[in-house]
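Below, a portion of the complex is reproduced, with chain positions unchanged.
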Amino acid sequence: MEYIYAALLLHKAGKDVSEENVKAVLTAAGIAADESRIKALVASLEGVDIEDAISKAAAAPVAVAAAPA
Amino acid sequence: MSLYTHHLPEWKREEVEDVKKHIGQFTLVGLVDMHGIPATQLQQIRRNLRGIATIKMTRNTLVLHALAEIGGDLEAIKDYISGNSAMIFTNENPFKLYKLLAKTQTKMAAKAGQIAPEDIVVPKGPTSFKPGPIVGELQQAGIPAAIEAGKVKIKETKTVVKAGGVINAKLATVLAKLDIKPVDVGLMLQAAFYQGSIFEPSTLNIDESVFMGQIAQAATEAFNLSVNAAFPTADTIGAIVTKAAREARSLGIEAPVYEQDLIDAIIGKAYREMAAVKGAIGEN
């Protein structure tokens, strides 16, 4: 999830979620950034409305099971 | 100023130097309100803070001397000094100190004339008292009491003082007998000087539940983003696969595509549709 948090951080900071920026954040966190995963992250987010994707619920089954408890 | 301090008696001079020494030794210099803290409780608090924070009680005038001699931004903390101030020193940050001090708060029996920090409620039910003058004491304090089965019983739950109200002498005595401890006692941080700035309690009082909610929200957002953008992580790959499979099932059932994996669900859907129409027409 580090990569996702890096993306969220950049997004909230109003920065571009670019390979360079993601790498900078991960490196600052002391993480040996994996170039390929960074590429994959940036590619995955291309054309994605992050604000929308953040707020759209993604997990159903867990929540359903937990609800009546 | 130096001229003035020069004339301090020797013991005061030593005290001012000691305060200055403490200020130099610790990264945080704070003021705490000692008002209403009994000696026994203070001893307990000191024990709890041992190795973490040091409390120093000195005359305010001497503290002012020490602050003036050091000068700089620290001196502004003098505005927070009250009649019951003591100094507190620690190498922890002010947020942590605030939390530590909050933990030293304990409930105590109320003294006559004290202000109720919250509504004081006496619950109904039996007490441990044997019949005697206590019944009258309770009644005089506004607590409905009676004797029942050889025991003193409180007849109904009653709020005896509202938050902010004064606890009178009679009530204080009775509350103590009932073992109701309504007053928070502990060191209240008045201000802390740390790394060049002064922190006030209002800044340091962090609502933990809000904070926990924010962590949960951040985790949720990350989870949602990972799944919705289909960027797999160890934490989310399962959910991503489930989502894709659900989408395929949904499409298959909606279309419908007659597949072994879906046929049960499709039969179910057809049956429910039939049942819904049956319900709509009220047929049997």
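Read from first to last, the chains carry the letters A and B; within each, the first residue is number 1.
Heads up, the rule we're going with is that a contact is a pair of C-beta atoms (placed from the backbone, for glycine too) under 8 Å apart; a residue touches a chain by one contact, two chains touch by 3 or more.
This is a predicted model, so every value here is computed, not measured.
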| item | value |
| --- | --- |
| Counts per chain label over the entire file, given a single displayed copy of each | A x6, B x1 |
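In the analysis below, only the chains that are shown with their structure count from here on.
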| item | value |
| --- | --- |
| Gap in Å, rounded to a whole number, between the CA centres of chain B and chain A | 33 |
| Chain B-touching residues of chain A, taken from the complex the two chains share | 1, 3-5, 7-8, 40-41, 44-45, 48, 50, 52-61 |
| Complex contacts: residues of chain B adjacent to chain A | 218, 221-231, 233-236, 239, 242-243, 246 |
